[in-house]
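First comes the structure, then the notes that go with it.
With one protein chain removed, the remaining protein chains of the complex are shown where they sit.
Naming follows writing order (A and B), and every chain is counted from residue 1.
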Amino acid sequence: MTPDDRRYSKEHEWAKLEGDEVVVGITDFAQSQLGDVVYVELPKVGDQVQQMKVMGVIESVKTASDLYSPVSGEVVAVNEAAVSEPQVINESPYDRGWLIRVRPDNPDELQQLISAAEYEALTSEGQ
Amino acid sequence: MAEVTGRQARPPGLADLRQTPEPLLSELSVADRPGLDLPRPDVPAAPLPPAALLRDSLPLPRLSEPEVVRHFTRLSQRNYAIDTVFYPLGSCTMKYNPKLNDELARLPGFAGLHPYQPEETVQGALALLAALEAALAELTGYGAVSLQPAAGAHGELTGLLIIRAHHRARGEAHRRRVLVPDSAHGTNPASAAMVGYETVTLRSDERGNVDLRALEAALGPDVAGLMITAPSTLGLFDEHMLAITEAVHAAGGLVYGDGANMNALLGVAKPAQLGIDVLHMNLHKTFSTPHGGGGPGAGALAVTAALEPYLPVPVVRRAGDRYALDYQRPQSIGPVRAFGGHFGVLVRAYAYIRRLGADGLRAVSEAAVLNANYLRVLLQEWYDVAYERPCMHEVVLSGRRQKARGVRTLDIAKRLIDYGFHPPTIYFPLVVDEALMIEPTETETKATLDAFVAAMAAIAREASDQPELLRAAPHATPVRRLDEATAARQPVLRWATPGRGHGETGA
Partner (left out) sequence: MPFIPLTPAERQQMLERIGVTSTDALFEVIPAGLRYPPLDLPAGESELETGRALRGLAARNRPATELACFLGGGVYHHFIPAAVGALASRGEFLTAYTPYQPEVSQGTLQAVFEFQSLVCDLFAMDVANASMYDGATALAEAVLMAQRITRRSRVVLSGGVHPDYRAVTATYLDEAERAEFVVGAVEVRDGALREADVAALVDERAACVVVQQPSFFGTLADWTALRAACDRTGALLVMVVNPLTLGLLKPPGAWGADIAVGEGQPLGVPMSFGGPYVGLMATRQQYVRQLPGRIAGIAHDVEGRRGFVLTLRPREQDIRREKATSNICTNEALVALQVTIYLSLMGPDGLRQAAESCYQLAHYAAAQIAALPGYTVLTPEPFFHEFVVRGPRPPEEINARLLEAGILGGLPLRRLVPALADCALYCCTEMNTRAEIDALVARLRAL
């Protein structure tokens, strides 16, 4: 069920290469652990993000988690729909619930992330 | 309505309140409704300040006194409180709040004192503060006490500032890390962060103790100290307490004690003798002052004699039979509050200590621990007890067994409301899955404890046979399962004021 057209981080984010940009979001596992997302704080267009460094925060009613960028680069787009109606992240974490688009400094960084199969193994052994 | 049983009498009619929502003051307000009248001063009228300094309008609600009294009386009827139900919130120590204490705090000779009055006019108040400090110091084994902090977390902040001052005075400002067990109350790491420390989380072992290997690995020349709760939030006294505090001291650090759970230790152990250097106590927990729906509390702070110079200023001094406030404290961290401590709360705590005395305070802890262990052995038939050890004044259960049937601790808690009990603490401490933390305190009868167990047993059976009953609980309250997600997504944090909108995002 985990889309294999993209790479994953151990912090439960995904990164999908589309042309010369990388789309970033959180996984279905992450959204179900969080519960109803009520708020998300994202970087601004033009900000620099670094792989595995905190780029924002995602909040549910009872928890808050840091968001870690899976790639380094410049933020070129932010999903305003996710900011104004964060429930879309719960409803469609891999599609309409995307968070940011990044122009990566080095697309090879994606190889440091793990595959869909490896991510599934990771999350099922945690159960 | 679902059938509920139990010998415990329930507060009547909460469900009836569902039919009668209580409007907001702004909704009750009527134009030209007369409010309170005040006499006009009979002095020549001076011109008011220039208009540029004055406000144009004051959009406060207008109600008459009878309406105000009804409104707040009806609001009070929508609350659970110690005065009406059993309130076994873990680590909160919801014990009976003696009425004598309230009466004494209201005496004009206490309530009518301005904090800046000349010392000769407040000798009785200063004597009370000195006597309370001495009593708390004796109970805990410390050299000095400050009554200035306004709450437990405020005490933590004060204590950590003292620890920081101690290290800086010794040229050891590089000690920037504080160790905090994973079972700690959230205020511990939050307080450390406010003081500028980096927190390092220490895992607990399978018996609920601080893991000694983790502690040894984390200690070093950059560690300012350790924050420990005794007994811990798991209701357990650390089996290696002396080894822990010795290790921290050997590494040059200090030990901060979160004394929220002192109700287990009165007359049983003195934290100073366990190697704890700085301790806060929650007077609104252990010492019976009323919780008030969220304060006021008081977070008395006790320190070893060596740390006394760092205490917040002013300090109460006694010279013969005269008391004074000493502001000449060059090493003090400064004041943590203007105007001293929460005197109105301190009066209550002092009355409580006098009332109980040495023998009574020890009886408090013995009965608190007895009651918690009684619940532990009875409840373990239906619920997993988190740790296989006698507990102290509180017991932590896990809702694991019920989770396997699709019922969560949240649902158990909500269903307890239908049985007329306030739920225990849920989902804390974080190290226990589906945690349920129960602290009965010593002021409950055996009949209440038995009724609580009967209710928990009934709920465990319902979890097997009729889980939907739990998931839809509570049934008998004015509102049921409020949608907190929508409330957080589109926060409405004040009423609509004429001309100013609702305060919603974008409004």
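We take it that a contact is a pair of C-beta atoms (placed from the backbone, for glycine too) under 8 Å apart; a residue touches a chain by one contact, two chains touch by 3 or more.
Quantities reported herein were computed from a predicted structural model and do not represent experimental measurements.
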Contact list for the unshown chain, restricted to visible chains: A, B
Residue of B:Ser146, B:Thr187, B:Thr229 or B:Asn263 touching the missing chain in the full complex: B:Thr187
Of B:Arg168, B:Arg203, B:Arg317 or B:Arg405, the residue in touch with the unshown chain: B:Arg168
Among B:His154, B:Arg175 or B:Arg408, residue touching the chain not depicted: B:His154
Chain not shown: contacting residue from B:Leu139, B:Leu179 or B:Met262: B:Leu139
Touch residues of subunit A, complete complex, unshown partner: 39, 41, 57, 59-64
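By definition in this document, only the chains that are shown with their structure count from here on.
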Subunit A-subunit B separation of Cα centroids, rounded to whole Å: 38
Sites on subunit A touched by subunit B in the complex: 35-36, 38-39, 59-62, 85-87
Of all residues in subunit B, those that touch subunit A in their complex: 427, 484-485, 488-489
